[in-house]
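These notes concern the structure reproduced below.
This part shows chain A:
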Amino acid sequence: MGSLADTILIIVVLLNLALLGTGRLRPSIRLVAAQGMILGLLPLLVSEHGAGLRLALLAVATVALKGVAFPKLLYRSLRSSNAKHEIDPVVGVTASVPLGLLLLAGSFWMASRFQLPAGVEVASNLVLPVALATILCGLFLIITRLQALNQVLGYLVLENGIFVFGVALAHEEPFLVETGVLLDVFVGVFVMGIAIFHISRTFDHIDVKQLSRLKD
Partner candidate 1 sequence: MRFLPLILALILSPLMRGIINRTKARFAGRQGPPLLQPYYDLWKLLQKGAVYSTTTTWIFRAGPIISLAATLVAAMLMPLGGWPAAMSFSGDLIVFAYLLGLGRFLTVVAALDTGSAFEGMGASREVFYSALAEPALLLGLAAIAKISVGGSILSSLSQMHSQISLHLWAESGVVLVFVALALFIVFLTENSRIPVDDPTTHLELTMIHEVMVLDHSGPDFAFILYGASLKLWLLGALIVGLVVPSSGIWVVDLLADLVGMIAISVITGAVESMMARLRLVRVPQLLVGAGALAVLALVLEYKN
Partner candidate 2 sequence: MDLLLDGLIVLVGGGVVALLLSRTPLANLVGAISAAIGSAIVLVPAVHVVLQGVTPAEFSAAWNVPYGSFTLLLDPLSAWFVIPIAGLSSIAAVYGFSYMAHFAGHKSLGTPWFFYNLLVASMVVVVTARNGVLFLVAWECMALTSYFLVVFEDEKDSVREAGRVYLIASHLGTAFLLVFFVLLGREAGSLEFSRIADWLDSSDGFSPGMSSLLFLLALIGFGTKAGFMPLHVWLPEAHPAAPSHVSAVMSGVMIKTGIYGIVRTLTVLGTSQEWWGWLLIGVGVTSGIGGIVFSLAQHDLKRLLAYCSVENVGIIALGLGVGVLGIHGDAPAAAMLGFSGALLHVLNHAVFKGLLFLGAGAVIHETGTGTLDAQGGLLKRMPWTGATFLVGAVAISGLPPLNGFISEFLMYLGAFEEDSLLTTSGAVTALAAIGSLALIGGLAAACFTKAFGIVFLGEPRTDASRDAHAPGWGMRIPMVLLAGCCFGIALQARPIAQRLTPIISAFLPEATLKEPKVLDAAFVSLHSISVACVMVIVLGIALAVARKALLHRREIGSSTTWGCGYAAPTARMQYTSSSFAQPVTQFFAPVLRTIRRFSPPQGPFPKSANLHSETPDISMKFLFRPMYRLVDRLLSMLGWIQHGQVHLYVLYLAATMVVLLVWYLGVAV
């Protein structure tokens, strides 16, 4: 079962790299959706004593949100904006991939410095590095990609990374909080979607580089 978790995590990493490699928005959304879907399975695998009802519900909710709802929202705002692909990212798409690998290496180092406290068992020892890598990858997207939509995607990837960590390590997260978290993320993305809609309507572009009137 650990092996299965491993494969999922590796897929997640690959998806990160793929995401870094694409400049066009539509495929990027698709990739993030895929990542969400995959992660939906994770809860079912983590706990040794079978998937309880709580985890099952969590899995369903995750898939529903990360895999279906978010992409829908993002497609909507993509249609509303006339942006098709990243104009000129701070770091070019091709250059992003090797940097992504560097981030991966870095996160492996970090993970190596953490040793899990006694009494904490984890589905796979890939969990921590992958989680960190995904988080960094998300931040990297937000920082380098200048299309507002891409930044939302970056935010989602970041969220996914945290999700990986949370599901795999923090068993004591009560259901109430889980749902609260998901709800918040959902509303967050929803509001961002609206914001993007407004941006594209008022500025007829969603290039955040040009959103820099407010400065000192």
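On the choice of candidates, all candidates are chains of the complex that A comes from, given by their letters.
As a working rule, a contact is a pair of C-beta atoms (placed from the backbone, for glycine too) under 8 Å apart; a residue touches a chain by one contact, two chains touch by 3 or more; residues count from 1.
Source: prediction; values computed, not measured.
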The sole candidate from 1 or 2 in contact with chain A in this complex is number 2
Residue set of chain A touching candidate 2 in the complex reads 90, 109-110, 113-114, 136, 139, 142-146, 151, 208-209, 211-216
